[in-house]
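Before anything else, here's the structure in question.
A single protein chain has been omitted; all remaining protein chains appear in their positions.
Note that the chains are named A, B and C in the order they appear, and that numbering of residues resets to 1 at the start of each chain.
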Amino acid sequence: MIEEQIKPRFSETDALGHINNTVVAQWFEGARDPIFKWFTPDLSLNNWQLILAKTIVEFHAELQYGECVEIKTYISRIGNSSFDVYQEAWQQGIKCASGTAVMVNFDYQTKKSKKIIEAVVEKMQSHRINSEV
Amino acid sequence: MIEEQIKPRFSETDALGHINNTVVAQWFEGARDPIFKWFTPDLSLNNWQLILAKTIVEFHAELQYGECVEIKTYISRIGNSSFDVYQEAWQQGIKCASGTAVMVNFDYQTKKSKKIIEAVVEKMQSHRINSEV
Amino acid sequence: MIEEQIKPRFSETDALGHINNTVVAQWFEGARDPIFKWFTPDLSLNNWQLILAKTIVEFHAELQYGECVEIKTYISRIGNSSFDVYQEAWQQGIKCASGTAVMVNFDYQTKKSKKIIEAVVEKMQSHRINSEV
Partner (left out) sequence: MIEEQIKPRFSETDALGHINNTVVAQWFEGARDPIFKWFTPDLSLNNWQLILAKTIVEFHAELQYGECVEIKTYISRIGNSSFDVYQEAWQQGIKCASGTAVMVNFDYQTKKSKKIIEAVVEKMQSHRINSEV
């Protein structure tokens, strides 16, 4: 599991008084940085290796401004060229949101998906979660 | 079907040169305004009737800066107190993204879901899509 | 004057119930597209000619969700290699925000500012405002 602390920003609230739902997707993408580095260690954009195929976010409880949020990131599926990242946003002991990003290892030159190399698969396995909790 | 035209903004691109994936969720939420009005005709926040339970977005092709985007909005499921909004983002004749938002008719006072009234169900039926295309 | 209509999005509100101040900068940048095209007609990012040196935004009245906003864009200063874009956001007959963006015609290869060509200066002059109102 990879953990990251987020401090919600005032600009991330919406008129209902909580964090806007679309912000959670930004937090989750930000917390996938360590995974991006497995594929592109220097995060160089000329050597980017991933595309996002799908995102799912479930909203369990309201996220508040004024309290830190913990993002927990796991690998929930390891395919041949694609994989799933499962993430949770916790605030004050409550799981407020969870989601899955389906990512594909992608060759931007040939515009084709490509097999995930073994060294990366091993890293994935060390952050594996079996079922989405 | 409800249609809205979006002009992508420079600030909505990301370093890969296209519209960032998290922006699509903002466009889709923006394009649900007519649906919000079915529940809260004056969009008054003190009388808000909806919560978002889940969002799914699928990315089919890159969305570009510099060309208009059409958002198409349908109702894909009508439940007792909840319903699904299915949406697509089209650019230059290509369906670039699609997604579903699961929404719940909600009483913020009692903190409970409530039955969708018949008048709203009828409006939903006029924007019904049978299968997600 | 260049005009653009914006429909505020729910995700652009904040917990005080109005449009968040940081969103106005996004609207203003979006409404500078026609100016970007004077320098890069196809908006190709490999041929980008501008950098932003400074932005000023003044907030005169609250911008509301639920009502359209008109962005008015003018050129308020034409320098040798730099120029000022002055913009206003109007809602229901009220000037709610105004701002200035200081932009520089820039050669990304040599990393130096460069003289604005005469054809662009002429376009600027047709959108000139003498004093910031």
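Here is the rule we use: contacts are C-beta pairs under 8 Å (C-beta built on N, C-alpha and C of every residue); 3 or more make two chains touch, one makes a residue touch a chain.
As the structure is a prediction and not an experimental result, all values here were calculated from the model.
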With touch defined as in the header, list the contact partners of the absent chain among those displayed.
A, B, C
So that we can see where the missing chain sits, which residues of subunit C does it touch?
15-16, 21-22, 25-26, 29, 45, 48, 51-59
Contacts of subunit A with the absent chain, listed as residue ranges
4, 7, 9-11, 17, 25-27, 29-30, 32-33, 36, 42-43, 45, 65-66
Contact residues on subunit B toward the hidden chain run 10-11, 13-15, 17-18, 20-23, 65
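The rule is simple: only the chains that are shown with their structure count from here on.
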Taking each chain's mean CA coordinate, subunit A and subunit B are separated, in whole Å, by 22
If I count partner chains per residue in subunit C, which residues reach a count of at least 2?
10-11, 17, 65
